[in-house]
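Every protein chain but one is kept in place in this view of the complex.
The chains carry the letters A and B, assigned in the order they are written, with residues numbered from 1 in each.
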Amino acid sequence: MSNRNSTRAPRIPKVLHRVAVVAAMVIAFFPVFWLLSTSFKPYEEWASSPPHWLPKKPTLQNYRIVFAPEAARRFAATQAGSLDYKVSGSAWAAFGTSAVVATAATLLSVVAGTLAAHSISRFRIGGDSFAFQFLSVRMFPPIAVVVPMVVLFSMLRLTDTHLGLILAYTAFTLPFSIWMIRSFIEEIPVDLEGVAQVHGMSQVEAFLKVTLPLIRGGVLATALFVFILNWSEFLFALTLTSGHVVTVTLQVANYVSASSGKLYGVQAAMGTISTIPVIVFGFLIQSHLVRGLTFGAVKE
Amino acid sequence: MERHDTVQLETQCRPLPRIARLPFSIVLVLPAQLIMLLVVVVPTLIVVWLSLTDWQPTDNIPWFKAEFSWFWNFYDLLPDERFVGAVLRTLFVVALCVSTELVLAVALALLFLDEWPWRKVAVSVIILPMMVVPVDAANAFFMLFNDHGPINQLLSLVLDRPVEYAWLADPHWALLPIIFAEVWQWTPLMFLLVLTAFLNVPRNQWRAALGLGATPAQAFFRVVLPLSLPVMLVAVLIRAIETFKIFDVIYILTRGGPGATTESISMYMYNGAFVYFRMGYVAAAALLVLFVVVSVCLALFKPLQKHYE
Partner (left out) sequence: MQNDDEAQKAIDRRSFLKSAAVGTVAFAAGTSLLSWARPAKAAGSLANVQSDAARAAKELAGGRVVTLRILEPSGSLGNIKPVADRWTADTGIKVEYIEVPLGEINQKVLLEAVSKAGSFDIALPASFGIPDLAESGILVDLDQLASKYEPEGYQDSIIYKTANYYKGDFYGYETDGDAYVMFYRKDWINDPEEQKRYADRYGIPLKVPDTWEELDQQLAFFHRPESGRYGVALFRSQYFIAWEWWVRFHAKGFFPFTDDLVPQINNDAGVKALEELAAASKYLYPGARSNGLFENFEAYGKGDSYANIGWGGTQKYLNGDKSGVKGKLTYGPTPGGKVNGALVRTPYFNWGWNYVVSSLSKEQEIAYLFTLYAVSPTLSTIAVRDPGGYFDPFRDEHYKDPEIIKLYSKEFLDVHEASMRGSIPDLYLKGQGEYFDVLRVNVQAADVGQKAPKQALDDTAREWDRISRRIGRKGQTVQWRFLKSLYPEAARSHLV
């Protein structure tokens, strides 16, 4: 970001300015804080009246239920009034599934995306309309294709499989991969590849050995960006699976019981942990977020 | 010019292997294209077929044998209160969310034009909402808008009387938490984009304006804002498209209820397909939506392309 040193803003008194910024920060952080706080609250405090901003009797029971249901059961047996929600399994499986699906889909998306971006950028394949086809995928509600996808997947035996989800995720993140990487490629002058080819490399080699290393950072940022999208995805996980393949986003919705309704504390615990990778990766690629979210149209 | 050179070089340096009948450029896009074919194109064709039938799983016949019912679905859709309501409601939500996000983003960006010691930290905290998994954020808002939640508590303090309003159960106000959650989560994105736009305005122009006697406020409105317009337009467009698809938040907070008063287009189609299993009918709705969206995008194609070049 350039030219930050000159004062551009209309004059605002310093105190007012600081207060406004802090207010914005508080609003931004508050729901996250609430999630964090609720994850440590015991059952009675989840929807207590008045609400407890900080748990009066902090407990790890919610995290136990998420990660070690056996331990949670034992704890509940010893502690009267403790939530003894009977779960069939821990959430480790959900984390595993999300990790596998998100990683595989990211790899597939980035590799296919890089190849396609290379072709679009260097060969100008199909003019510009070809590239825009991929963009159109992001424009309509995915639910519109979910019904036929369920039907199609059922015929291909892809329902409730990891592969099915991976393919779905890849297709819907290709626009980001292609357009983001394309914008990185375009920053590298073609001449570099031309020079390499003069020295005996084929087009492919020139791309792989000259351009790619130069955009390595961008490709990595794209990969992390796509990973975040895959990890946070909910609609496909909800509709293309029927109980076996459960991602972290889906698992949270399972913490609902007939007698207690939504298990706030457990959902908060699951939510907190499952959102950590996104926050970490998000901050890692902070400087590329703008490019990513605008499909390469705006560079930071 | 460059393209010809590289092509010439290629044919000079290395003969194309005989097996690669296809031009290399096409081979490169094949993986991406195949995936799109399988996951997007074929399903869209199936949608077209389904929209012309009234297929329901409870008919116990495979979908391709479903009874053809011509355009009855479309005929029933247009006066369907629930469908039309979902469309109008979605447009309303998009308009409200995007405009609110834009205004807040501009206001925030103004605060961040200058440097001060803990600016970086402030930016990090402000963009935190963008990085929370949407489903978890929605759950957080579910808890916040609970009858005994902090939102009601704060309102009680402000209005000086007990407030235990059930926001999510009220047919008139249930959209509020949804819009709140959406705006909370995505204003940071607009903020980043708007800030980028503001900071990329060349110094000279701004300096010149000040030099010619403009106040900082005038310089802002007459120089910075107009020059940032293209980026802001891209931001608005992208946010509008994404908000149009809104699903996660509504699913977690209300499922489209009470009744159908918070159903967006995505929620309507989900309910239609996976709760009522009227898949033929929903396919017709999906086709209508697809048609409208694609038309709008094609109409915007030219200006978008212009900006990109």
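By definition in this document, contacts are C-beta pairs under 8 Å (C-beta built on N, C-alpha and C of every residue); 3 or more make two chains touch, one makes a residue touch a chain.
The shown structure was predicted, so the numbers you read here are calculated from the model rather than taken from an experiment.
Here one chain is not drawn; of B:38, B:108, B:132 or B:260, the residue touching it is B:260. Which of B:75, B:118 or B:276 touches the hidden chain is settled by the complete complex: it is B:276. Contact with the undisplayed chain is limited, among A:103, A:136, A:154 or A:286, to A:154.
By the touch rule set out above, subunit A reaches the unshown chain at residues 84-89, 150-151, 153-154, 159-160, 242-244, 253-261.
In the full complex, the hidden chain is touched by subunit B at residues 54, 57-60, 147, 164, 166, 168-171, 257-260, 274-277, 279.
One rule holds in what follows: only the chains that are shown with their structure count from here on.
Averaging C-alpha coordinates per chain places the centre of subunit A 15 Å away from that of subunit B. Of all residues in subunit A, only 1-12, 17, 20-21, 24-25, 27-29, 31-32, 34-35, 38, 46-51, 53, 108, 111-113, 115-116, 118-120, 122-125, 128, 130, 132-134, 136-149, 151-152, 167-168, 170-172, 174, 178, 190-191, 193-194, 197-198, 200-204, 228, 231-232, 234-235, 238-239, 248-249, 252-253, 262, 264, 267-268, 270-272, 274-275, 278-279, 282-283, 286, 289-290, 293-295, 297-298, 300 touch subunit B in the complex they form. Subunit B meets subunit A in the complex at residues 2-3, 5-6, 9-10, 13-14, 24-26, 28-29, 31-33, 35-36, 38-40, 42-47, 50, 63, 108, 110-115, 122, 124-137, 139-144, 146-150, 153, 164, 184, 188-189, 192-193, 196-200, 202-203, 206-207, 215-217, 219-220, 224, 231, 234-235, 238, 241, 244-245, 247-248, 251-252, 265-266, 269-270, 273-274, 279, 282-283, 286-287, 289-290, 293-294, 297, 301, 305, 307-308.
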